[in-house]
Each structure stands twice: as structure tokens, then as C-alpha cells.
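Here the complex is missing one protein chain, while the rest keep their positions.
On to chain A.
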Amino acid sequence: MKGYLGEFEELVLLTIASLLDNAYGVSIKTYIDERTSRSISIGALHSTITRLEEKGYLSSHLGEPTQERGGRSKRFYEVTQTGKIALHQMKNLRDDLWVAASHNLSLTK
């Protein structure tokens, strides 16, 4: 289902965007863990990243080898242009819906 963005996918995309240059597996995981106070499994995270890559919303490159990871390099992710458009579309859709639903959704009764 190309173009469809799941809730978790959107979350991951936004996280990667907000992590700027430092978006790799562990940093994304800890960021989400801390903000959403839920523990996501590394397998699920990477699966989602893989799906996003396949949809063309993410691009990636291998970094330099690092000491603290047993000499292994990190793979850094970046949101692509299509990814950004998809996020914007999602946001627009939500905004529209919020405007339309604002009356009902008002917390002050």
C-alpha cells in the first residue's frame, strides 16, 4: 500500500527528522522510548525502517566504524523529499480533520 503511512511509521519518520544528523538505530529507539514511554523492540523498529525505505521515504548511508559498537559502523537515516511530502500530506489531512472536528473535540464541555 504505497503512500499509506501508519501511526508508528509516521512516528519513526518524524523522529528521524527531529534527530537531524544523528538518526541511527539506537538513537531512534531511545528517542521514541523516552518520548512515548513505551519500549519498542529493535526488530520492530528496523522492520518499520525497512518498510519506509522500500516506500522511498527514507534514505540511508553507513557511517564511520565506531569504538563502542565493537568496531561496527552505524547506518544513518534521512527523510527523503517524498517522505517529507508524505508527512506534509498527513499533517494537512489531520489539520483539516481537526478543523472540521474541533467543535466536537473541544475538551472544555
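Remarks
Going forward, a residue touches a chain if its C-beta (ideal position, glycine included) is under 8 Å from a C-beta of that chain, and two chains touch if they have at least 3 such contacts; residues count from 1.
Assume contacts and distances are computed from a predicted model.
According to its UniProt record, the chain left out of view corresponds to "ABC transporter permease" among "ABC transporter permease", "SAM-dependent methyltransferase", "Alpha-ketoacid dehydrogenase subunit beta" or "FAD binding domain-containing protein". Although one chain is not shown, part of chain A still touches it, namely residues 24-26, 29, 41-44, 46-47, 49-51, 54, 62, 66, 68-70, 72-75.
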